[in-house]
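Missing here: one protein chain of the complex. Every other protein chain is in place.
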Amino acid sequence: MISINVNGEDRQVDGPEDMPLLWALRDVLGMTGTKFGCGVAQCGACTVHVNGQAVRSCVLPIGTLKDAKVTTVEAVGQSEQGKKIQQAWLDVEVVQCGYCQSGQIMSAAALLQHNPNPSDADIDAAMSGNICRCGTYVRVRQAIKQAATGEKVAMQTIPNDAEAVR
Amino acid sequence: MIRVYLKLVVFLGLVALVGAAGFAGWRFATSDAEVSAADVTPTPELIEKGRYLTAAADCAACHTTPGGKPFAGGVAFDLPFGTIYSTNITADDSTGIGLWSDDEFVRALHKGVGKDGRNLYPAFPYTSYTGLTRDDAVAIKAYLFSLPKERVAEKENTLAFPFNQRWAMTFWNVAFLDQKRFRPDPGLDHVANRGAYLATALGHCGECHTPRNLAFALSGKEFAGAEIRGWHAYNITPDRDEGVGAWTDSQLASYLSTGHAEGRGAASGPMAEVIVNSTKLLTKPDIDALVAYMRTVEPRKGDGGVRVAESPKSMTTSTAWAAAPSGAENGLGAKVFQGACASCHQWNGKGQQTPYAALAGTRAVSDPEGVNLVHVMLEGTDLRSVHQAAWMPKFAEAYTDAELAAVANYVIGHFGGKEGKVTPEMVSERRATAK
């Protein structure tokens, strides 16, 4: 058993030390918000935060985590930056198929955490490790801008009142 | 290539002259005599000893193809004068060495002569193995004979004349094979002497790390660094600038047993294969012995040695998540790095997810020519058998010469603090030698 701290809770994982965090999250702890895309740290779909830093969980052995604090997309909204990012994602409607977006949001939230007012170049540098096959890059950039500055930088969606959507 | 060919022709003439000078007689007089004995009956202990020694001698490096049957041979050696293939050293009677006696096996290791009496090519490092004790050689044979026999058709070498003339190797051997068993150096303690045996006779480190002379034989600049398969086999003498003199003992030991040393980086290319097949399997006392011996080697500088500069500001003022402004961030190299590299290597040199991805202090990023850096991009690296996350895919196919040159220069600048001199043309040339 390996103990890892995920979203503020100590969780026990029955698996080998070299098991990547991604599979501990998805298949052992049942937290499927973090996605499997490539397994070789080339796409970023599996991005989580470890001590506030965006990392690729598909190549991060759980045995190396020790006391590190892992945050996943399920809890990113609990931080101020994460919440801002999620809201901007809704307002600008970044998402298409959505499969890469857990990773995009984790990378974006980490960026804002470290750099509250990123330039376009800063955004590109921090986000280029995240592939979006649907090609939502233009809006990812806009949403990060909007989350950072509060200024509306793109077409805004009209919220569906009483967010009763599943 | 043509230059190398000419070198060889010159060498053949040279050998003839040397022979005429009676050098041969001297060689014969100073050689250790072979001891003949009946074949020993393998015991489990002997086989186990042989297993360890086979790893220490890294036989697999040349006799096992990637993903192929163990020791079934067929590994290609592309030499300037043609291609030769390693042989099947499993105990198959017809295509392997199943019919060889102990004496014949020992003779091959010590003298570079096959069962049929023909000369072997010195791609087989018998100039090093000649130092092995008969006991160790027999143990290796016992282990090889304990493995499944593999029947594989022999691949024909494609050497051009005159290099296909095996008899000519007799002259080469006269010149460069010093047939002596390993003798402890009375000036060294027994630990360093054990290390010397491991490094010279078994591990044959010099075969890659010692520059070769005109005749493709090892020169006197022992361990001063050479080129192998297009990679730098770096200087491993205690020279503080170009060698490993500044490394701590624990860094050296860690590098040999895990393929990685904190602050020095990870092994890749042919050295990663050595670690996977050989040094990671050595016991701690043997690793310590190797380190102790390497400390006693004469410090030397080689040609084109790589010096690691002081950590550059571009790296030390960067964070894990963002590069400090350096003036290079809008260039092609930075862009490629952001997309394909930063997820693992990060900006501060420390590496992400795994310390194997740390670039700070590595010779690869400190070489303005980016020889190993470009090769690792082209070939990738794989140390997964040591550490699950120690792996990099090959980027040769999807990235152009210009992109790889640009990202190499970016990395050399950002992490190595030097001005990269890699051109697209150089990348294009290195593709030819990349696996």
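Every chain is named by a letter (A and B) in the order it is written, and numbering of its residues begins at 1.
Criterion: a residue touches a chain if its C-beta (ideal position, glycine included) is under 8 Å from a C-beta of that chain, and two chains touch if they have at least 3 such contacts.
The rule we apply is simple: contacts and distances are computed from a predicted model.
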Next item on the list: Choose one: "Response regulator", "Glycosyltransferase family 28 C-terminal domain-containing protein", "Xanthine dehydrogenase family protein molybdopterin-binding subunit" or "ABC transporter permease". The correct choice is the protein name in UniProt for the chain not shown.
Entry: "Xanthine dehydrogenase family protein molybdopterin-binding subunit"
Next item on the list: Would you mind spotting which of B:Pro42, B:Gly98 or B:Pro424 touches the chain that isn't drawn?
Entry: B:Pro424
Next item on the list: Pick out which of B:Gly333, B:Gly361 or B:Gly416 touches the chain that's been left out of the picture.
Entry: B:Gly333
Check: If the missing chain were put back, which residues of chain B would it touch?
Finding: 316-322, 324-333, 335, 338-340, 346, 348, 350-353, 393-403, 405-406, 409-410, 413, 419-425, 428
Next item on the list: Kindly note down the residues of chain A that lie in touch with the hidden chain.
Entry: 14-16, 19-20, 23-24, 26-28, 30-40, 42-43, 45, 49-53, 55, 60, 64, 68, 72-74, 76-77, 86, 89-90, 93-102, 105, 114-115, 117-119, 121-125, 127-141, 155-166
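As a working rule, only the chains that are shown with their structure count from here on.
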Notebook entry, point to check: What whole-number Å value describes the gap between the mean CA coordinates of chain A and chain B?
Noted result: 42
Notebook entry, point to check: Across the complex, what residues on chain B touch chain A?
Noted result: 319-323, 329-330, 334-335, 338-340, 342-344, 352-354, 387-389, 391, 393
Check: What part of chain A is in contact with chain B in the complex they form?
Finding: 18, 20, 40-42, 44, 53-56, 59-61, 64, 110-111, 114-115, 121-122, 124-126, 128-129
